[in-house]
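Missing here: one protein chain of the complex. Every other protein chain is in place.
Letters A and B mark the chains in the order given here, with residues in each chain numbered from 1 onward.
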Amino acid sequence: MNKKMNLLMFSGDYDKVLAALILANTARELEVDVTMFFAFWGLFIIRDPEKATLADKTVYEKMFGMVTPKGPEELPLSKMNMVGLGKQMLLEMMEDDKTPSLTDFLNGARKKGVKFYGCKLSVEVMGFKEEELLPEVEIITAKDYLINALDSDMQLFI
Amino acid sequence: MNKKMNLLMFSGDYDKVLAALILANTARELEVDVTMFFAFWGLFIIRDPEKATLADKTVYEKMFGMVTPKGPEELPLSKMNMVGLGKQMLLEMMEDDKTPSLTDFLNGARKKGVKFYGCKLSVEVMGFKEEELLPEVEIITAKDYLINALDSDMQLFI
Partner (left out) sequence: MNKKMNLLMFSGDYDKVLAALILANTARELEVDVTMFFAFWGLFIIRDPEKATLADKTVYEKMFGMVTPKGPEELPLSKMNMVGLGKQMLLEMMEDDKTPSLTDFLNGARKKGVKFYGCKLSVEVMGFKEEELLPEVEIITAKDYLINALDSDMQLFI
């Protein structure tokens, strides 16, 4: 039976998400079952940049949706972001080394069968609609997450 | 035998604590044994807002105690706090969805038998007195934490 890895994606920082997606892709190459559960700021990672909508949202939900990152490439760094300057530097350094982009790793994870789950409570509080997220994403509860995580060989809070 | 979950509460950010307490409450509903070990900034979560004292503290401990959050509702967000504006927005969005408050989840965890431990070294360095913390909190060492964590089915650093 395959080993299982469960990642709770909480922070939505560009650098942490990059690390998590590298782990997810690598784990799939090792035939490890990978589950990513996106909650709070982590939901920004799986917003489909083309599908943002204002329909059927409260004023706060509209404002919140507009001032927050729309998809993976807009995520800030967890530190040294310096209004985008530090992030730009990191991107240049990645390009110099021919490292794939965050979107490449995200698409890799989607193709390799990483399971994507969105946190029901977070989706409701932040006012996201299921159709604003990537089509692979299934909305589940904290209970569903816990049952999966407790049955995994490793769990990280990222 | 019950499954076991061990959470190391390090950050003391409002949003991360909310996520952790939702997991703790949900885990108890699944009859999972839950241990929360509060260290460093995590100690602010279990300060009893009514019991802050200046007695028997050094100048630094007094200053530190005064400029830091007194209890769960004063905790800042991990990001987009924007001098409290982002947090206020989140609180409004939570209220719109009738989500219970952080204090509700904390009291739920206390009633449901989540075990609360405070880190001995952190308590000493920050100068907190045991009577300034919630009555459920027992002070233990890093060694006690590790023995518990290594024997658990999942561990998160939050």
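As a working rule, a contact is a pair of C-beta atoms (placed from the backbone, for glycine too) under 8 Å apart; a residue touches a chain by one contact, two chains touch by 3 or more.
Every value quoted in this text rests on a predicted model; they were computed, and no experiment measured them.
Although one chain is not drawn, its touching partners on subunit B can still be listed: residues 8, 10-12, 39-41, 58, 60-61, 63-64, 68, 121, 124-127, 141-143, 145-147, 149-150, 152, 155-157. Although one chain is not drawn, its touching partners on subunit A can still be listed: residues 3, 5, 15-16, 19, 22-23, 26-27, 29-30, 32, 78-80, 89-90, 92-94, 96-97, 99, 153-158.
The definition used in the following text is that only the chains that are shown with their structure count from here on.
Centre-to-centre separation of subunit A and subunit B, using mean CA positions: 25 Å.
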